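With one protein chain withheld, the remaining protein chains of the complex are depicted in position.
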Amino acid sequence: MVDIVHDRELAIEALGTLWRIRRFEEAVEDLYGRGMMHGTMHLSIGQEAVPTGACLALRRDDYITSTHRGHGHCIAKGADLERMMAELLAKETGYCRGRGGSMHIADAATNNLGANGIVAGGVPIAAGAGLSAQMRGTDQVAVCFHGDGAMGEGAWHEGVVLAAMWKLPVVFLCENNLYGMSMSSAKAFPLERLSDRANGYGIPGVTVDGNDVQAVHDAVETAVARARAGEGPTFIVAETYRWRGHSKSDKNLYRTRDEIESWRESNDPIARFERTVTEAGTLTEEDVQRVRDEVRDDLRAAVQRAAAAPDATPEGLLDAVFATTQGAMR
Amino acid sequence: MVDIVHDRELAIEALGTLWRIRRFEEAVEDLYGRGMMHGTMHLSIGQEAVPTGACLALRRDDYITSTHRGHGHCIAKGADLERMMAELLAKETGYCRGRGGSMHIADAATNNLGANGIVAGGVPIAAGAGLSAQMRGTDQVAVCFHGDGAMGEGAWHEGVVLAAMWKLPVVFLCENNLYGMSMSSAKAFPLERLSDRANGYGIPGVTVDGNDVQAVHDAVETAVARARAGEGPTFIVAETYRWRGHSKSDKNLYRTRDEIESWRESNDPIARFERTVTEAGTLTEEDVQRVRDEVRDDLRAAVQRAAAAPDATPEGLLDAVFATTQGAMR
Amino acid sequence: MTMQDQRVDAGAGTEHPVGLGARPGAETTEMTYAEAIRDALRIAIEGDPSVFMMGEDVGRYGGAFGVTGTLVDDLGTDRIRDTTISELGIVGLGVGAAMTGMKPIVEIQFSDFTAQAMDQIANQAAKIHFMLGGEASVPLVIRAPGGSGTGAAAQHSQSLESWFAHIPGLKVVMPASGDDAKGLLLAALDDPNPVMIIEHKLLYKQTFEVRTGDVRTPIGKAAVRRTGGDVTIVATGVEVQRSLEAAELLAAQGIEATVVDPVTLTPLDSETILAEVIRTGRALLVQEAVQTLGFMSEVSAIIAESEAFVHLRAPIRRLSGLDVPIPYAPKLERAVVPQVDDIVAAATALVREW
Partner (left out) sequence: MTMQDQRVDAGAGTEHPVGLGARPGAETTEMTYAEAIRDALRIAIEGDPSVFMMGEDVGRYGGAFGVTGTLVDDLGTDRIRDTTISELGIVGLGVGAAMTGMKPIVEIQFSDFTAQAMDQIANQAAKIHFMLGGEASVPLVIRAPGGSGTGAAAQHSQSLESWFAHIPGLKVVMPASGDDAKGLLLAALDDPNPVMIIEHKLLYKQTFEVRTGDVRTPIGKAAVRRTGGDVTIVATGVEVQRSLEAAELLAAQGIEATVVDPVTLTPLDSETILAEVIRTGRALLVQEAVQTLGFMSEVSAIIAESEAFVHLRAPIRRLSGLDVPIPYAPKLERAVVPQVDDIVAAATALVREW
């Protein structure tokens, strides 16, 4: 097992990722609030440890599929902040050239198959990437990030059934932030632990503290090893919490202020990680501060460059519908 | 528990149902073979104990949903053989006036919501009937017959998830005849027993010998009692076997002749029931013969009357698309 | 089989409304499109114990577009039901409930997600009555918002009404005004058939004049919302509004346009459309949906094979969304669907060149 907490380089990397996600989304929130960003916005603030821990267990050529709440996954897998921000700002230099926005960022350079506006839409796609890896004889693995709400969809079921049957190298990684929009996952699924769902599919099910980078990493690392060894998929449920509303329209009527406060105050994944690595003596307070400063500077630069880029243009849209060459993420 | 095996009247009823299903389908096979019936044909010969046992645990106002292989369910719930046969013969007097055929017979008189050409199509519909019963405050139950193959479909999943969440009065009754068309259920779903699927949904899962009328009945009776008491759905898997091919196009290449023979010879549900009730002293050989004769006569008459009925006519088809009054099965 | 209980039919709603105002003949009040739908929901659910609504986040959350609002407080969680994220499941449960004595209203958060539910919509709900030889009916209402303009990109902005209008057995309506949003929902609940209501996201917060009380907008009747002799604009959804605005601008240039809103796509009131096309001899068909097999292809084909053919003074002109997925960037999103200016330009060209 890779020990992030006691490895200086990894701890810095993890902390950088955590902050990059947090600061990116705070910037998005700010830009949106100031009317400089359009559309809708799903923030994962409070959930940063899941993609951070998970992607530390992955190789660059491993695949991920992501969700409507996908900035964290994208950043943790290694996406470029400027191109992400440019996309959200509807710029020609954005990942999707302004055509997709937040819900559709993919990154061929990191084998990120993309966010998805459809709940559970990425589940069969991830299984397909796993099938592709299996058939091509590589030992790549596909990690399918999804929310607890996705577990109600038929697409989730069908993707998992096929992956289980063919022992595909896939990790289904559920971020249980307790709600699918307003629906409580505890109410929706009468299971002792959500990971018990796996019992219906003949694959291992694991529950992990989703606000603990190391714990997430370890669970994913085990599942990835299993997948690479040809033993098939694993279902991991990472327990976490979404601090912000589901999207802009959310008035948080389905949960209490107390609940939100208690998670923020006693279970901030970043504060926890900083405490852990400093208490372990892996990083000093100064190290931590340096990471924060670097991320702040990087992000500021990314936002500035993104904002200065040319707007997306409607020219050539009709020609953009069909591909002329096959762009494969192998 | 109702003891069919030791109750003369029930034993006669059960035996009559078993034979009605068997003889009906043999007649269909014959008519089809002689070119007098058109379309496709899915026979449940060998599986008769499942609907027979299940429907003995139901009231007339309980609902069922059925499948492409639905003659047995329909007959066991109490449908009229002549109207069924007329439908298959494309007659105006058929259940669907010749518009639906074998895969679409429903029977409002017995709250049979209908066969379904879509694998798992009936699963959410059954849950909806359960929801309706729950909301109307009746204690009706809906039994959803489906095949093992249906367990791969998203519709199955979504219906079960919603039924589990709302504790709907539904029994999901899987006839595991070992194959979904040619796909082996053991290969498809890496579960020790298919009923373990229930563990992923927080509802009870039960496996039962599907060729034992009493065993099926008892499992369904328990599940129905649970449902009527407001405790929610149960998943029952009845292990059985399909003697005939999936449909006419089936060359049985995916299973061995030996396998088929062994089920026919040592596990014929009708022979087993006859043996059980005669050995128990509930019925005599003569009783059994009388039931067989009655069914033979009834069926012969039904076929004759059905064959003599007027053909379905294309007149008025355009006006048949929309209903003008609400016909509800309450 | 029981006969459908006929509900009160106050305010016939058969006369043509002026613009996007209320149908004549009843008291009116101002409210938003969302409020008008909510008003209909309250009237229906309070008035009929078999009516209920289910969908994702329709309860405490109040609906993704705020349509249900605080209705759950008054009507309870039994009648305003939050579901899991399960479009196929909830439409399927709706079918089962509808066959067994209930009148469910299912909300699909974005009409794009009807893709998830297509089997239950097209293969079950639409066909059951016919396929079962009349043995059952499916009085199910499905509400789903369509359309672009909110920056939600390709998977949350489609105008998919064609998919449904192509399936025999479904009735399909597209309320262009608050009054129709209310009246059509109440009419849909009277109907023993499955009815798809395609609402429009951009209209939810707009204010309209709406009839009060238990009113109906008849299903199957087009509305002539404006009359002019030079060109007949047929438009659906949010394009009705844009066409009415365009008509005012055209009038300033001396071009008088008739604006016909089909209101119901199936069964379509071709008679009214054809009469209005014959009157002006020019047809401009405006929709937000992509051009290829958008609903206006059907309208065009109906005109071209009708007696109107010989009255046409110009080719039939469609003005539609581009054949592209809806892009995210605001400028791009605007560019790919017909705006007021585009309608003015197309109508002007049609009248000036022919």
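Every chain is named by a letter (A, B and C) in the order it is written, and numbering of its residues begins at 1.
Here is the rule we use: contacts are C-beta pairs under 8 Å (C-beta built on N, C-alpha and C of every residue); 3 or more make two chains touch, one makes a residue touch a chain.
Computed from a predicted model, the values in this text were never measured in an experiment.
Looking at the complex as a whole, the chain kept out of the display touches A, B, C. For the chain missing from the display, the contacting residue among C:A115, C:L202 or C:L249 is C:A115, taking the whole complex into account.
Only one residue in the set A:L113, A:M181, A:I203 or A:A223 touches the chain that does not appear here, and it is A:L113. Of the listed positions A:G39, A:G53 or A:P124, the one in contact with the omitted chain in the full complex is A:P124. Annotation: of B:A49, B:V119 or B:A133, B:V119 touches the absent chain (contact as defined above). Residue-wise, the contact with the chain that is not shown comes from C:A154, picked out of C:I85, C:A154 or C:V210.
Taking the whole complex into account, chain A touches the unshown chain at residues 63, 65, 87, 94-100, 104-108, 111, 113-114, 116-118, 121, 123-133, 135-136, 142, 154-155, 157-159, 161-162, 165, 320-330. Although one chain is not drawn, its touching partners on chain B can still be listed: residues 38-40, 87, 90, 96, 98-101, 103-104, 116-121, 149-155, 180-183, 188-189, 249-251, 253-254, 311-314, 317-318, 320-321.
Residues 112-113, 115-116, 118-119, 121-123, 126-127, 130-131, 153-155, 160, 162-163, 165-166, 168-169, 266, 268, 289-290, 292-298, 300-301, 303-306, 309-310, 315-318, 323-325, 327 of chain C touch the missing chain (whole complex, contact as defined above).
What we mean here is this: only the chains that are shown with their structure count from here on.
Two chain pairs, B-C and A-C, are compared here, and B-C has more C-beta pairs in contact (counted per touch definition above). The centroid of the Cα atoms in chain A and the matching centroid in chain B are 45 Å apart.
Look at where the CA atoms of chain A average out and do the same for chain C: the two points lie 37 Å apart. In chain C, the positions touching at least two other chains are 83-84, 86, 88-89. Residue positions of chain B touching 2 or more other chains: 154-155, 157-158, 161-162, 165.
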